[in-house]
Every structure is written in C-alpha cells, then in structure tokens.
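Missing here is one protein chain; the remaining ones are kept as they sit in the complex.
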Amino acid sequence: MKVVTLGEIMLRLAPEGYLRFTQADKFTATYGGGEANVAISLANYGADACFITKLPDNDIGQAAINSLRKFGVDTSHIVRGGKRVGIYYLEKGASQRASKVIYDRAGSSISEAKAEEFDWDSIFANADWFHFTGITPAISDACAELTKAACEQAKKRGVSVSCDLNYRKKLWSREKAKNVMSELMQYVDVCIANEEDAKDVFGIEAEKTDITGGKLHKDGYKSVALQLAKQFGFKKVAITLRTSISASENNWAAMLYNGEYLFSKEYNIKIVDRVGGGDSFGGGLIYGLLSGMDDGAALEFAVAASCLKHSIEGDYNLVSVDEVKKLAEGDGSGRVQR
Amino acid sequence: MKVVTLGEIMLRLAPEGYLRFTQADKFTATYGGGEANVAISLANYGADACFITKLPDNDIGQAAINSLRKFGVDTSHIVRGGKRVGIYYLEKGASQRASKVIYDRAGSSISEAKAEEFDWDSIFANADWFHFTGITPAISDACAELTKAACEQAKKRGVSVSCDLNYRKKLWSREKAKNVMSELMQYVDVCIANEEDAKDVFGIEAEKTDITGGKLHKDGYKSVALQLAKQFGFKKVAITLRTSISASENNWAAMLYNGEYLFSKEYNIKIVDRVGGGDSFGGGLIYGLLSGMDDGAALEFAVAASCLKHSIEGDYNLVSVDEVKKLAEGDGSGRVQR
Amino acid sequence: MKVVTLGEIMLRLAPEGYLRFTQADKFTATYGGGEANVAISLANYGADACFITKLPDNDIGQAAINSLRKFGVDTSHIVRGGKRVGIYYLEKGASQRASKVIYDRAGSSISEAKAEEFDWDSIFANADWFHFTGITPAISDACAELTKAACEQAKKRGVSVSCDLNYRKKLWSREKAKNVMSELMQYVDVCIANEEDAKDVFGIEAEKTDITGGKLHKDGYKSVALQLAKQFGFKKVAITLRTSISASENNWAAMLYNGEYLFSKEYNIKIVDRVGGGDSFGGGLIYGLLSGMDDGAALEFAVAASCLKHSIEGDYNLVSVDEVKKLAEGDGSGRVQR
Amino acid sequence: MKVVTLGEIMLRLAPEGYLRFTQADKFTATYGGGEANVAISLANYGADACFITKLPDNDIGQAAINSLRKFGVDTSHIVRGGKRVGIYYLEKGASQRASKVIYDRAGSSISEAKAEEFDWDSIFANADWFHFTGITPAISDACAELTKAACEQAKKRGVSVSCDLNYRKKLWSREKAKNVMSELMQYVDVCIANEEDAKDVFGIEAEKTDITGGKLHKDGYKSVALQLAKQFGFKKVAITLRTSISASENNWAAMLYNGEYLFSKEYNIKIVDRVGGGDSFGGGLIYGLLSGMDDGAALEFAVAASCLKHSIEGDYNLVSVDEVKKLAEGDGSGRVQR
Amino acid sequence: MKVVTLGEIMLRLAPEGYLRFTQADKFTATYGGGEANVAISLANYGADACFITKLPDNDIGQAAINSLRKFGVDTSHIVRGGKRVGIYYLEKGASQRASKVIYDRAGSSISEAKAEEFDWDSIFANADWFHFTGITPAISDACAELTKAACEQAKKRGVSVSCDLNYRKKLWSREKAKNVMSELMQYVDVCIANEEDAKDVFGIEAEKTDITGGKLHKDGYKSVALQLAKQFGFKKVAITLRTSISASENNWAAMLYNGEYLFSKEYNIKIVDRVGGGDSFGGGLIYGLLSGMDDGAALEFAVAASCLKHSIEGDYNLVSVDEVKKLAEGDGSGRVQR
Partner (left out) sequence: MKVVTLGEIMLRLAPEGYLRFTQADKFTATYGGGEANVAISLANYGADACFITKLPDNDIGQAAINSLRKFGVDTSHIVRGGKRVGIYYLEKGASQRASKVIYDRAGSSISEAKAEEFDWDSIFANADWFHFTGITPAISDACAELTKAACEQAKKRGVSVSCDLNYRKKLWSREKAKNVMSELMQYVDVCIANEEDAKDVFGIEAEKTDITGGKLHKDGYKSVALQLAKQFGFKKVAITLRTSISASENNWAAMLYNGEYLFSKEYNIKIVDRVGGGDSFGGGLIYGLLSGMDDGAALEFAVAASCLKHSIEGDYNLVSVDEVKKLAEGDGSGRVQR
C-alpha cells in the first residue's frame, strides 16, 4: 500500500502546557501540516507513505524532514531550496478559552515550488493513492498549479485521489477558493469535509445546524454530502462531525456517503491536543479503504483513529492499527495495558 | 480610564503540574496578590493601571516590579525599601485533593510601609477609581493605616472606591477584621464579596447555604447583599458564586445588587488555575462599570473574565476585552481561533 | 505501629505529560512497586514502615533506597547485591487512549534473593503486620520461596499477614499462580483483591460483571469475597471496585467482607496518575485496621486514601492521615486550603 | 538622560543548552535585535530608553513589546501593524563548534514601515541621543529611508547620533551597504565598528590582522579608526576587539579614537552567550559618554559591560551600573556576593 | 562514628543555569546550610550523622527534613514548630560575573529555638563529634545561647567539638561576632576558617594577602593559624585557601596547623556549583580525623572532597569515600568510569 501526499509542512511553535503566548519563554517545536499528518498516520499503519513538498536547504528544513523520517515516511522526493519553513504558533486553550493559531507561512519554500522540480515518475511508482487538502492550492498560485499537476500525474497513472476541503480564510477568499477548488475536484474520488468547509468553499449549506451550539443534525449532513457528490461526482464523501462543548471536551463522529448514508459511533473526548484531528480522520479513512475494509468499517476505523489523535500531543497521530481497532471495536475504557 | 490599586505583591512558588510540595525540586516562580491582579486585569483591558506597594531594593523586589511592567502596569509609584518580598507557596490540587496555600509573608516590605512614603498627588492624578481588598489592612496595623490613608486620598479627589472583602483567617481574627474593615467601609462605593467573606468579616449570613455541598441558594445571596448594602451604604454589592465540585471542576457565577438583584450566567469550568479568580472578577467589574456598560453587562463581563481566568496559569488574568466579550456573548465552545 | 513489607522496587520511567513512548526524549524517573508503595503510605501515616528487598550495589539501587528513606521508610534491612534494578516503562493515557506499561524486570536483584540473606529477627522485631502481594512470588521461584519464608517468619511471631493478589500475566501462568498462591494463602489474615485477580489466580468468578463496560454488580462482588474467605479462611476480604470510564476518569469504591458485606462510598475521579491506586488502598486499610478504626471506618479510610492517590504523580501515595480523614468524612470539594 | 533607538526586534529561537537544531524539540524564546539590545542596556542603567519599531498586531508582536516593557524600555511609540515578527534561530556552539544563526526575517513589519507612521516630536522630546545600526537600513529600502528620516529628525533637534556599522551579508551586498551607509554617516557623531565591519561596508582595512587566528594588531586598529574618522568626520570611533579562541572562550577589548587612541583592558571570557556582545558595548559607551565619564572611563565601562554580557543568556544585557563599575575597577574575581 | 551538627537549614531558590534573578520563571529548589551540609557529607561517608534544628510544622519544613533523610541523615531530633523555613536566593555567576546570594532568613523557626526543646541525652548518645559554624550563633541571641548550650552538652560528654568560623556580615557586626564567638571558642578543639573569617571575627590578619588578586602567601596563612591556635588553644586549625580566578574557575587548597604547618595539594577547579565548598571541607576533615587517618591524609581527604563538591549541583556534597580517596591519591583526570 503506497500513498503519496503533497503539501506544506510547518514548524509548530506552542507554549508549554496551557500558557498563553505572552507567558511563554519556551516553545515546544514540532512539525506538521495537513498532508504531512496524513502521511504520518499511514506510515504508522505500516503503509508506504511518501510526502512531497519543498523545504529550504537549512537546518530547520532538515529538522522538518527528520520529523517525518523518524516515523518512517519516505522523504526522498522532497525538494530542497527556497527561503523558509512556514510557521504556525499554537496556544492551547482550556475550558471556555479557545485555542489560538497565528500563521506565519507567507514566503515558505513550497509557496514558490513548481511541478517540474519534482520527479513524478518515481513519486508515483507503485502508488495506490494520492491525497491533498484545500490548504495547498490556497498557499499561492504556484501551489495551485502544482496541486493540479500532481492530480494529473496521479490520475493518468490510475491512482485514486482524495481531498480534504479544509478551507483557510487567512489564505484566500471564498471566491478564489471556489474557482480553484472546483477545477481540482474533477480529479477527486473521495472528498472529506466538515460542514463549514462545504459552505465556505462551495457555498453548499446544510439546514438548521448551529456549529457553536453543539447540536448535530443528521439530515443537514446528509444534504451536504449529497450535494457535494452530485456536483462533483465523488465516489465517496466523508463528513466529520465535531461538537465543541469546550476547548477541553468535544464530541466526535463522522458520516460517510457512498450512495447510502453511514453514521459512525460518537465519542466524547477529553482533549489533549485537537490539532490534526481532521487529518488523522483522513489518514484512517484512506488506510481503511485501501486495506480492504468495507466502507462502514473504514469509517469506524477513521473515527476511532481521529478520536485517539485528540489524546496525543502534536499534529501527528501516533497510533497503531491494533490500537485503533481496539477502540473501534468498543474498548474505550482506558484500562492500563500491561 | 485610570485605576489605582494598593496592596501586597508576593512571590508565588508552585511545584510544577500537580506535584505535591514534598515532590518538588522546582518551583514555578510568578508574582501575584489581590490588588496587583486587579491592576493586571485592567492593564490588559487597555486601562491605565497604577499599582502601589512597597518592595525591597533587591532583585526579587525588582522581579516583582518587572512582572507588572511586562503587562503595562504603571509601577513608577512603588516605594523601594524594607526587608523582603512576601511569599506564598501554592500546591495545585486535582479531583478530590484540594489546592494548598502556605503563606510566608510576615515582615514583608509593605507590612511596614507608611502613608507619607507615597506621592499621593501623582498617584491619584487623573484617577477614576481606587481598589483595595480586605487583605491589605489585615497585613499589619501599619497597612491598615496606609489603606485608610489611601481611601481618604481617593475620596477627597472624588475617586470611586471599591473593596473586595477577602477575609484571610491566618492574618487576623474576625473581631479585628470587623473593627478595621467596618471603619474602611465608609469610603467604599462598590463592595465585592463571596458569601463566606460577609460572614467572616461582618457576621452577615445567608440562610440555607452549604458551601461545600455545591448548591447555591439565590435567596441567601440576595439577603447577604441587601444586608451589606444597608449596613454600609454601598452603591453596588457584587457577590461571586462558586460551587466547588472538585479541585478540577467548579461552577462559577455572580450576583450584582444595585437596588435590584442581577444574576449572571453560570459557567461550568474545568480548572487550570483557580487562584486569582476572584480578583479577575473585580478587575472585570471595574472595567465594565468604568467603560460605560450597564450593570448587567458589567456583571456578565466580570463573570466571563473570571471564568477565563480559571484557564490561565498564574495569578494574573491575561485576557483581552475582545476575548471576554466573546464569551460573555455566549461563545464558550472553545473552537480553535485561526 | 510497625509494618513490614517485602517485594520488588523498580525504576519507573515515564514520558513527560501525555507523550507517547516514541515522542519522549526525557523520562521522569521515580521508583515504585506494590509493597514499597504500601510502605510509603504507612510511613506517611506515621507508622514504622520497614521495606525489605534486594538491590544492586550501584547508584541506581541507592537511588531506589533514597526514594524510600526520603519519606521515612526504614531501609536498613535491604540487602545489597545482585545485578540490576528492575524497570517499568509507563506511558500515561488520556481519554480513550489507555495507559501502557512495558516491564523490563527480568534478572533484577530481588529475583535471585534468598531468605538467608535477611535478618528476620531484626526485621520482625516489634512488628505488627506483614504485607506482600502476588507480584513477589511471581517474579521467580527464588522469590516464591523467599515470600513463603517471610510469611513463616511473620506467622511464628504472631504478626498479622495481608496479601494483595495482584495477578501479573506477564510474570507467570494462571496455573502456576494458583499453585504458588494457594500455598501462601495459609498465612494470610486479610486478603485484598479486585475481581479480575480472584478469577485469574484462583478461578473464582463473580457473575454478570463486565469490567470494560463500567457496571458494577454488588452481588457478584459479595460472591467472590465469600468464596475467597471460605476457601482460604481469611478473616477479612477487601475488594476494590474500579469502573473505568476512560483513561481520564474512573469511579472508585471498595467492599469489605468480614462476615458482613460492607460497601464504601464511591468516588468519581479525574485521574492524574492511577498507578499505585490499589496499593494505596492496601496501605490505607492496614493503617485503618491497625490504628483501631472499626472495619467500616477502615474501609472508608482506605478508599478515600486511594481516591486521593489518583491525584498524585508517581507510585507513592503522599497524603497525611488528616487529608484522608477529611475526604472520608465527606469533603471532596477541593476548595483551596489556605 | 533619554536615548532613542530604532530597529528591528526579532523573536530568537534557540535550542536548549548546546543542542543542535536537529536535536531540539523545544526552543527557548526570547527577543532581541541590535538596537533593542542597546535600549535594554540603557534602561538597566536607569536611562530613559525609547525603542521604536513596527510590530504586527498579534500576540507575538505583543510578546516582543512585553519583553522590553519588563525592563522598563518605553514602548509607547512602537507602531503596530504589518505582517510578522522577524525570527532568528540560534544554535549555541561550544569548543571548536561555532554558534550558528539562521535568519528568517524577510517580510517583517518593520521592513515595510514608513517614516510618517511615527510621531517624531514625541519620540525625540527631551532626547539626548539617537542610536541605530547598519542592520536597520539593510532590511529594506523602506527601512533605509526610515533610518535616514530618523537621523534627520534627530539632527534637527540637536540630538547626538551613534551608529554601529554591523554589516550583515545576508541582507545586502557590500556595494549597496557602502552606498546607503555612506549617506547616513553624515548624521553620525560616534561610530562603532569591528574591524570586519569597516572593511565590509566601506572597504577600509587594517593591515596584518588575521581575525580567525586570534592575534590583534594595535596598529591596524588605529589605522582603521583614523580612516573612518577622516572619511566621515566622526567625533569618536570605537572599535571592539574580539579574539575568538573557541566558541567557549574569547578575549575581549576595545579601542576608542577621539584624536587620541585609547585602548581598554582585555578580558578573557568563558562564554555563556555571546550574542548581543557588541550591542552591550554600544549601550555601555552611550551611557558612559552621556553620564559624564571621560572617554577613557566610558570606554572601560563599555568594555566591562559587554564582558559581563557574555555571561548572560539572551540578547539583553541585564547588568546594573554598579556591577559594571565593579568590574571596570578591576574586580573580575567572581567571588560570591552575599 | 557519630557526628552531631546544629544549625539552620534553608530553602535554596536558584534560577536555572546561568539565568539572572530577573530572568527566572522557575527556581530550582534544594535545601542547605553550613551544618546540614556537613551532616550530609558525613552520612555519605557512612557515618551516623545527626542534624538538629527547628523547622515549622508545614510541608516546606517537611521537605527540608526529607532532603536530609533521603541521604540517610538522622532527623529524628529535629524540633517542629515556629514560623518559617529561612530562604536564600542564589544566582549562579559565570566568568567575570559573580554569583549572588540574597538572604531571606529572618524569623525562621530556628531563630527562636531554645535549648530545652531538644533531647540532648538522645542527641549525644554515642556521639563522637559535634560541629557548628559561626552562622548559627549569628542568627539570633536565642541561637547564640542554643549553640552555647549544645557545646556544653557536647563537652560534658567528652565529645570533640569543631567550629567553622564562617562570618556573615548581614547577620551581625564584627563586634558582636567577636564577643559571642570568643566565648564559644573555649569549647572548640578544631577550628576551621578562611583568612577573611579570622580577620572579620577576631581581627586576626595575615600579612600581604590580596584575596581578589589571586595570590596566596603561605607565610600569611601560617601566621593566622598560629595566632588562632595560641589565642584559643585549638588542637588543630584548618585554613582553606581559595584563589578566585573567576566565577567559573578557582584554585583550591588548604593548610592544617597542628603544631606543624601542613599544606595540601592545590586543585584547579572548573566550577559547577561552589556553594557548600567550605562545608564539604569540614565534613571531609571530620571524617578523616575520626576514621583514623593521620593529619596529612585527613587534610588531603578534606581538600579532595571539597574539590569534588565544586562539580556537584546544590549545597550537598554527594560523594563517596572511594571517590574522594581516588582523587586524593592523584587521579583527577576525569576519565569515564565504566
């Protein structure tokens, strides 16, 4: 099983514990980004995960690569050059105080990368799947072109393509997002989104949902999934369903539309680190589908995987197939494993 | 908007995380004290906050000052001299294990400070408000006199005065508290208290309240507020309503009496650090009232502010007006702010 | 009051906070083990606690001893020699992710210790109680013999004996456990177990209990206790009742059978560190019984003590008699103790 | 005494201790930059130090401001806006392994600042001195213009001007540096440089000096100073003389030319943190000159101050006038001060 | 071998690494004090070391006791009560920047202790040696009386007495020191001092010594020792000889006068933590003399022991007899011990 992902990997700088930015005199330094996170998930499940990006030829770029190599991601196709590693600052919230993200990613190496810098034949040799998110084409026009090129390279080799819509309002307008993403959707087999993404990117809305109010309306989600599938011809549409009770506690579930509407179990989560939660869903779903699970099992695997992610520090979901399956099969009691 | 506060700022020494005192080989060193905490709150809201105290002319005294300057509090009227910075040791509790405070504040510089050491004209130039707590006069007879002098200085300049009763049984007896505080109340416009304070200091009791039992009785609080207002002629009485479910979880609300009885929303809080919670209520209330909110809005602002304080490490409430308003207006979902 | 305990003390290596093993570049290093933990509990209650084991004559062995001396445990009868200090690695779980223990204890000094290396007369001089767990005889055949010798030494001096069954499947099979433990039970006055232990060691089962499902069935526990008492003639049987809601939240209670069935209060616990929870129950129970409490009070003391343990980092329960009594008497509100 | 400085303040991210970038999972986060460092030095000596820059209106910008306010620097004239806080990564070297700096400062807020954003009248009210370095005009054309505008504002108010040449090859070419700096030199009264700067910026060379070889040639320095003074009409030229024995040990001295050639004592330094060493020399020199010391004493004060800086973590020199004078007067024995 | 020491044990609060007080947001918390440090040294050499003091009945007092118990010091005769644990703040210097100590010890429990609170018969049962320093009688008049009482108790039981003069100018004047100490000297068999102490306490001066200048004059030390021995009738006088090159590097040696003048080897020390260096000399000397070494060997043992102390964090000298002997016998090469 070989999966290729393309995107930006950033340095994540987070104050220790629950300190606010203005209290911090240390930052925990990890690395992450939507597509890198998916690659890590897959490498931890034993898949061949190949992450492609561009990183500067300095020690910070190297440290980002090392963070991927450490968990077995293939980094041999990462291009070196350009100016800087993008950064995001993360302040962890608690109770009623929300987590806060400050992006400092303009001018990163990937933002100026071009398709011809990558060796597509090697990258997609034996590949089964290609994954990207709506963040990558939002970074720059060059990145939008690069993403399209990657999609074309994947498609022409018969590689399945998935996309997590992931709208980032700081990176582009809804109008631009709609234009660029609509064109990319022609390559996509499996679309992952949350309700806000569908609205922000494509203007597709569910009825009667109040995201901050903590109530989920199944009919609304069905409607969104159906509209997405119809409009772009996706084989499957997965929608993650987060109910934010507070910064410390969320409920978490998902829906998969494949002609039918499958709803997963819902988990009540005490949060350690919720960043990367959506990405770990994507990683789990790809693994589930590629490893031959039926759609319902793949959905439960993906939701259990991303539930566990919320208990793990950093962007990366560091769990094994066995751990995910144990939870998906119903043991969330947290009893000590000796 | 300029607010003056007078009191003691102490070095706070806390074991890391949930370690007990006998496990600690490091102490997190921050600074705090009721009135300093109020000054910090106000400075963070953009007010001119002037904190007055006396601190020794050594590096620990300087570090205390720096902790205030860092957040923009005016420390230029702090008197230097005397023997030591008072200390309090704080062990953070969890679940059924209570937090524990050991005071080591005898002989601190402020305990021997005299009114004539302070430049009252400069201190109160353009001031709108003066705030103190029941801790300051409890420190020593000298401090009681100093507090009275400050009240007089404030009053003769037409500055509003607020007092948080804050009874500390380790510092003085109920009898002495009653005597000293009763005299100081003549200067006070806005009184802040919790139910225990009113009883401990003035013997004013609410009926039918069991503080450790977790039930709040609205009628009892109304009764306490009314008695306080009547006895001392306060314009407003604010009472904070804490229900302690465990060291990790509290409910938090407040009441304001201004002729009418206004009750705020109640928040369920997962606690990061509850010390300074009351002070942050005071800071929020003063800001709300001075910035022209109506009493109900000021009360909600104060409760939301202090709710957020419980998610922040250290005595100081490091939140902005926007953050408080967002919560007061109903968004406590803790969704990531990107 | 003098209590002797015999067993292995291990170096415990735990990643900081909620980090997974593969994320850790530091391990918090503490020491612990079932019987050492009981000794610590008792020393903290003011009892004379004498812990016996064998530790290598190197600095790691010394550090283990120092960790006990620090809290006043008598370590003067610990034998020095052998090859190594056993280790256990602990990864702390959260929410649906379980805590994980990796044992690396083979070949530790205690595993090769012999009865004749210990000075039993001094060890049991003035002793009132001897405690061991099912872990010690499981370590090796030598340890099983050593445990038996210690029991004989205790019994012939009229010292009461307690045993916590504590089945460890990595150390021995159920068959071997049954054989060895059955013989040791002849010396035991007070047996402590949880429902799984009784089943794993002696095949004694309660009906209708689903441990991961979070439901407790009182009748089942009664049945287990009665069977244990009948089969081995125990004076008292104590059964701890843990309901694991998640790795972050447990319910905790216990039952004592002394002819009658006594059930304690149940506590809802937000977990800081659950390792050593059972041991702290044992320490509390021994203290309660030896200090003259009636069985019901001793049970409540033991449950309150072990409830508090869950809020304390490390294996050791570092609480005072006053703190335990305060909780046992009903104050679990966690209000700050100033 | 009021001193104004203008420049960029950056977030400094440094691995802990002597860890390399690829080993770090934490960065110590402090703030610094040539002119901010000078402001801090002066504030610590009791001067009114006003630092002007532009910082983004986010929490990282605020944290930079707070780092200055903490030590009493006037930050009220800092303009808020623009995109980001510049960053530099610092890896501390030891023995033969050199320290390493990676700059990531492109696109910082100050790089796009314009003179008309600043309130020059307030900034220079009562000012005695204006200081800048060769880094500021190198940041961008806008910064070069801003620097020139500030110099003009200073000069027209009769404020003395100093400049530390500080050539940064990553920011501009020698050619551009020469053009821009030559024009700025018309405003400068006191020029500070090291031998490399004079060569890199103006092509002015000393004879027979091998900087990596550890030998200083007094005649060479005299020649450089004289050439600088002649070419630009400086009243004083100060040249710092660093002999780098290893990353752990440097010799440190300076020369001042004011018509005569004054050489300071030389210190042998065991290095804690050498970044900001030159800036602390500038801060010391300005203080010495402004506080009425004769040139020789001011030089010794500046060298002693910067010697002490090498023993202090972070960019900022946190020493008092008394500490500097004690060393300048000959007590470098490091005996404990009780 | 049993040694009793009497004095104050303080909480030592030190910023991490080389941070200055105003940079610290954490303090490393250890415990120490002249006589406690001597007790620790002796316990580490296998002696029975009994430390007596008074400590408050709170967790900070308990933590101080635990720090001693951990290393095997007998703390069973420590009296509990009084108000507080004395504190000293320590900022570690480097290179030309001196270490800095801020004392905050007024009003500590020991300062109000009385002789009748101690059980002298038990304390001195089987004791061979009693040690105190000039710090204890300086704390308060009560402490001076307590020290005298302890000396009398020791002497009447034939216990040898040693005193380290240790003048602390913040605690008393030279006049008072001379009066009090002169009376106590009648009990002393072995006097330990450095050159400054002899001058500060008794006005006894060596000729031609410049302490900050780094030069030692043997004749001067001989003269001081002889004067001390003559004036008070000491059997032995030991003088430590520190040459302070910088805060990072000292030379260290000692002299013993026993009728003859014995000079030890001199060590060049790269300093990790120099506090407690003198105390570790005292501990080493007492051990050497009590264990039957001849005076020259005891002196070399003491100097080697205290040389090693400078490489160890905290007040306590944590070295074994073997480690000290290895160095005393000439192996200071620091080769890895595998």
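We call the chains A, B, C, D and E, going by the order they appear; numbering starts again at 1 in every chain.
Following the convention adopted for this analysis, a contact is a pair of C-beta atoms (placed from the backbone, for glycine too) under 8 Å apart; a residue touches a chain by one contact, two chains touch by 3 or more.
Since this is a predicted model, take the numbers as computed values, not measurements.
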Touch with the missing chain holds, among D:Ala149, D:Ala247, D:Ala297 or D:Val336, for D:Ala247
Which of C:Thr5, C:Thr30 or C:Ser162 touches the missing chain? It is C:Thr30
By the document's definition of touch, the residue of E:Leu6, E:Val85, E:Ala238 or E:Leu327 touching the omitted chain is E:Leu327
Residue list for chain E contacting the dropped chain reads 17, 71, 267, 269-272, 304, 307-308, 310-314, 318-319, 323, 327, 331-338
Missing-chain contacts on chain D, rising order, are 17-20, 22-23, 93-101, 103, 168-170, 211-214, 244-249, 274-275
Chain A positions in touch with the non-displayed chain are 66-67, 69-72
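FYI, only the chains that are shown with their structure count from here on.
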Comparing B-D with B-E, the busier interface by C-beta pairs is B-E
Averaging C-alpha coordinates per chain, one finds the centres of chain A and chain E separated by a number of Å equal to 62
Rounded to the nearest Å, the gap between Cα centres of chain B and chain D is 42
Per the C-alpha means, the centres of chain D and chain E lie apart by a whole-Å value of 44
Residues of chain C that touch two or more other chains sit at 17, 71
